[in-house]
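Left out: one protein chain. Kept in place: all the others.
Up next is subunit A:
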């Protein structure tokens, strides 16, 4: 029986291959959609893993999460430095660290933060040591930078250089499999200074809610922008508190770059009193209960917003899930289309084999054997296609994940679950059922059909 099926398949190799390929493509489509969506969900959840509570100025919660977790460039309002100080002193907080973005080095985000945040979120240094002065920086695992390299940040991805500002890379982090692997971390103090808002001594200090980026204060200053589109690129936006006039603004900017002190030590434990504003603060609550209390407190305040990134992502996943359902429906429709096409082909095929089937029966093959043969042949093709499709789908998802990881820096783990296999089993059962139709027709074929054409 098996030999007969194999011989028969061997006789129509090309057709069999096309059928297997069709089934494989349809199955792969479904598998890839499911796997990729799950990978995206898992990968982003892992990227957000260390970000338990993020506090920022009121605005889009989603944007706050996307900007802090995924480093997506966006203009965020600033939250006052007093909030940072209050969090630092709060017993419910294990640690809190500012996250300041807006600067880039050849497209790589330059993030102002603290050594504490880096050591808490990364598994350790792959090379070199943590930054210790304002002129030092730590590179993410995938930046391609090594200790000893020097960088000059630009303001915004296409913005002007911060002249006179030069960071020296002192260490490279071990991979975290998050977008932060593609970032350069510098001390937040230096970011403040570069943007003319350092705490304490500079004359920008009087404006605690002041912008990290005085340039973007408003359209009235457009005169001093020689490339207005760069203004749009500026990622950290003034919150309207700035009442510096435009002349003073210029002055501050110049003064600020002048005041970059690469060798200034980092007084991290000072408690952030009098610190300037930051776009986001990452908070590690002492306990889970504290996390909820903190979120509630900072939600209640008028000038702050507190979010659990995991929660915001869950909301995003719901949207993602809807998209997946649409794609899954499309994949299912493609599978149905393939099934119908195959049914048509096989029915024709059985029709063409009337004589052969009749002859087998005339020679004494039982009808059950005929049924089993036709069914076995079709099901073997479908099963081979589905198995191949599973492999192709997983491979496609892996390749896509690798491509995304390459670009975005966060890992998208492709995993198969029991549910997927159950889905494939269902597909197999469906194939078995569909194969039975032509087999039934063959079974019903009168034996007499064989003898004379």
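Everything that follows uses one rule, which is that contacts are C-beta pairs under 8 Å (C-beta built on N, C-alpha and C of every residue); 3 or more make two chains touch, one makes a residue touch a chain; residues count from 1.
Everything below uses one rule, namely that contacts and distances are computed from a predicted model.
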item: Chain excluded from display, named as in UniProt, from "Sensory/regulatory protein RpfC", "Putative ABC transport system ATP-binding protein", "Protein glxC" or "RNA polymerase ECF family sigma subunit"; value: "Putative ABC transport system ATP-binding protein"
item: Touch criterion as defined above, residue of A:7, A:318 or A:418 at the omitted chain; value: A:7
item: Contact with the hidden chain (one of A:115, A:359 or A:400); value: A:359
item: Contacts of subunit A with the absent chain, listed as residue ranges; value: 1, 3-4, 6-8, 10-11, 355-356, 359-367, 369-370, 373, 446-448, 450-452
